[in-house]
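Pasting a structure below so you can have a look.
As you look at this complex, bear in mind that one protein chain is not there, while each of the others sits in place.
Coming up: chain A.
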Amino acid sequence: MADVTLKGVSKSFGDKRAVEGVDLHIKDGEFVVLLGPTGAGKTTTLRLIAGLEKPDAGTISIGGRPMEGLAPAGRDVAFVFQQYSLYPHLTVYENLAFPLRSPARRMDAAAVDARVRQVAKMVRIDHKLENRSTRLSGGEMQRVAIGRALVRRPAIYLMDEPLSSLDAKLRGELRLELKRIQKELGATLLYVTHDQIEAMTMADRIGILAEGRLVQIGTPREIYADPANLHVAARLGQPHINIVPVDLLPGATPPRGATAIGARTEHIAIAASEGGNARVDWIEHLGDQNHLHIRVGAHKLVTLADPDMPVNPGDRIDLTLKNPLYFGQDGQRLV
């Protein structure tokens, strides 16, 4: 395991700038998640570190060693691809053993076998070792793909949305599993996703990518509670953060220059009131909680409410802000 440093890394494909001036330091044993929408440059960042793409500018070093000009094989990284990328003509066992049978490793057969079986158990695929890798379900294939990375002890594990094609239940299970394995191995791991729950639950630190730039990096708590700008604020939180004008609701103490308020559920106090400043449009019952769709003048807000809160569509309520987030004209946060 080792630390990884990116300094001013940029990469364009034709006219399209995929990654622009990214500075990132991943500490040894750290789990960093890059979060961003499609096309933000997450995958390109991973591929640059792996050596599958060459940066146009900037340097990448792994364990203090500069990686310039080194092929993927020379970098000691493991990569989990989004599309599984198993070797289709091989069995699960052979897929897992493939990286260990590299002549450069000179591992004897018994050691390979022991490692394969240990990892297979870790990713819970040990009952299907002799199956062809094409005869597996999506979840099983992805576990093999993760296992194929885990059989090695590389400087860093790079994972590109490894759980995105799985169903919700399996995704939840594997999320926990992956975090546990990472802790167990003390592994350095860079993980790419567009799923905020994966980012929030697994990451030691989250990096928010937008249009090729690393907008903010910090612990999940920091990113959530202390977003640097509107974009970061909008990435996290379910339901989405409400952006409203500064003078729409009472309770705000906007600093000079603030033009917008970001209000999440925890920033909004609701009280039933005949003459309230807002009206309930409709209610989505999710079971453990309700999504309240509220109208204030011409603005629509969504917030969470206790399922036994006595409100009905059409009722008037009173909204008050509690320590919301303030943003300036340029979308940057104001404190």
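Rule of thumb we're sticking to: a residue touches a chain if its C-beta (ideal position, glycine included) is under 8 Å from a C-beta of that chain, and two chains touch if they have at least 3 such contacts; residues count from 1.
Assume contacts and distances are computed from a predicted model.
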According to its UniProt record, the missing chain among "Phage shock protein A (PspA) family protein", "Beta-ketoacyl-[acyl-carrier-protein] synthase III", "Long-chain fatty acid transport protein" or "Sugar ABC transporter permease" is "Sugar ABC transporter permease"
Option touching the unshown chain, where A:50, A:136 or A:223 are the choices: A:50
Using the document's definition of touch, tell me which of A:10, A:61, A:85 or A:320 contacts the absent chain. A:85
So one chain is hidden, and I want to know which residue out of A:41, A:58 or A:99 touches that hidden chain in the complete assembly. A:99
Positions on chain A where the hidden chain makes contact: 50, 52, 71-73, 77-79, 81, 83, 85, 87-89, 98-99, 102-105, 132, 148
